[in-house]
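Only a part of the assembly is drawn; its chains keep their places, and the rest are absent.
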Amino acid sequence: MEAPHRPIAVREFAVPDLPPCAALLRTSFSEVCGTDVHLWHGRLSGVPYPIIPGHVSAGVLDRVRGDIEGVDGSALKEGDRVVFFDVHRTCGRCRACTVHRTPTRCSARRVYGITDSATEGLFGGWSEFVYLEPGVGIARLPDTISFESYIGGGCGLLTAVHILERAALRPGDTVLVQGTGAVGLSAIALARLGGASTIFAIGAPQERLDLAKRMGADVTFDLDATTVPERLELLRARTHGEGAAVVIEAAGSARAIEEGVALVRDGGRYVIAGHYTDVGPSTLNAHRDINRKHLEIRGCWGSEVGHFLRAISLLERHAARVPWHEIGGRRYGLQSLNEALEDAAAMRITKALVDPWGRGT
Amino acid sequence: MEAPHRPIAVREFAVPDLPPCAALLRTSFSEVCGTDVHLWHGRLSGVPYPIIPGHVSAGVLDRVRGDIEGVDGSALKEGDRVVFFDVHRTCGRCRACTVHRTPTRCSARRVYGITDSATEGLFGGWSEFVYLEPGVGIARLPDTISFESYIGGGCGLLTAVHILERAALRPGDTVLVQGTGAVGLSAIALARLGGASTIFAIGAPQERLDLAKRMGADVTFDLDATTVPERLELLRARTHGEGAAVVIEAAGSARAIEEGVALVRDGGRYVIAGHYTDVGPSTLNAHRDINRKHLEIRGCWGSEVGHFLRAISLLERHAARVPWHEIGGRRYGLQSLNEALEDAAAMRITKALVDPWGRGT
């Protein structure tokens, strides 16, 4: 990606030399997620274009220099099926990392596919190979997890693990998820695994709502076919007149915020996780929406390596029954990435899979 | 108080008959707080005018029928100096009371001085006597706590105990309090007792800022003499460029909300507790103010009997050093209550003490 709004160019890079404890990944799959669309639209600040996008990827270790231990404790060797945590540097020393225990707010944080220029090397998954620098959090992908399931979950799953942690969900809580993109779908699945009673989802189009049901939603509202008051009324009718104990915002719209505070019950929790870019202001009434409701609103930014490992545990246990692999709708070769971005931006697919060695589907 | 916007009338009531386990309090002091001004301005819905205002009060037990045990475990007898929890009924059975553990959101909640009509009896402290119905949470006032300290804290102190619980303050956290009324001043005192490092306060006029310092604030900002960007810059200069770990909103203004989200550090907590009535909408940016900040916003409504007992413990231990008695600025007899409401509405005093047996000062 040379610059915002410019076509994706396919470039050749030299095979990198590996310093000790580094590795080279032969990419099996990467993804096109919402962040990539934002990158393409130039909506993230400080991006050192040109970049190689693709922050969550999976593949096979092609070369390993020295002894490398995975963050899961495994000894890694060439030929292993592996995945890696896309945040490759946080300082571990600043107040955000230590006193506040919010490493996703570390100012030194660097992320594959986003913060590193292509001039620095193969730091993105839209490439046949990815350079795994020393210290990257690599983990073996258990045999029971297909690449398709892992990438179908992708960054949305990692974010959803963090969201559910912030939501402090208890078995028996009702949950409503705003948004049926990759983050919302994984949030639905994790709420189901976490013992939610009834799960509601608001989204569009119909195919995503159908997938939301297969991921675990009980009731879906078509964003385009229902009004805000209708959804509130239908929700209350199913929740003792209260609203949902937990509402998760994974929609990224300013209007969703205004609707969300009304959908959560008094004393409930509202996790806001879909606003990765600025889409403008929302209007809230502090008395009605927050103070008198005794509400908790919790922003949720990024994910930590602990969420990455927990995601793998969850996939290992549950991937056979939860259709994460269905989130990745279609495969695109390197030659088709412009088409992939256009399809993602137009929401024609939930998630585009990047298949650097193939020709796509 | 016959109706909103009408002068307060002094009326005579018959001395009530006491059913078993009820008591009659000879009122030493009650208070005029912000809620009373709201009642007078007709800004609370569902109030059964005429009412006897005065929700937090203190006095001496004049008559007791049967054996009554205080919520503090004491046996109560005539002549005891006592205080009582103003919320005299919550159902203890509904989902808010039980499943959600948010009794302040119980729909059956009734509060002295607010929810009971004067036609039902002496359910308010602006009266020579208060009827304490069976089940009211009465506690002996320890000898070391003067009536002036207790009423100076008053309902603002109970609210502040709840606020600090919601704030999850840890020793060494920086705190900023928006508002230097009765709630804000008690929040400052409790943040100081809770081990805050630097405490900032925003308020006006100067006398309240001076009192804020005596309550425990380190740095005060005059709301009228500083601008929003100036306050943010000054705060950051004192907090490693971060903002405060905990911001407490006790100002009741829609603009305070918009400023508050910027004052709290990434990953911090923002407790919104000053919006007891609707003062209109606030505009927030979900990306910048909540999601990317990984912020927690916590509404805080009312207080529970546990907060009442904890407030007494705190006063018992600390009232000698914290000038709660200074919050109650001036005493008013029953004949001067209109003047008291006007003074409170005009913010000429922080809190008016009601002295039903005296002539005021």
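Order of writing sets the labels: A and B. Residues in every chain begin at 1.
The rule we apply is simple: contacts are C-beta pairs under 8 Å (C-beta built on N, C-alpha and C of every residue); 3 or more make two chains touch, one makes a residue touch a chain.
Being a predicted model, the structure only gives us computed values, none of them experimental.
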Oligomeric state of the whole complex, in copies, if 2 are shown: 4
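We take it that only the chains that are shown with their structure count from here on.
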Centroid distance [mean C-alpha coordinates] between subunit B and subunit A, Å: 43
Subunit B residues within the subunit A interface of the complex: 95-96, 100-102, 104-105, 240, 242, 245, 249, 254, 257, 265-268, 272-288, 290-301
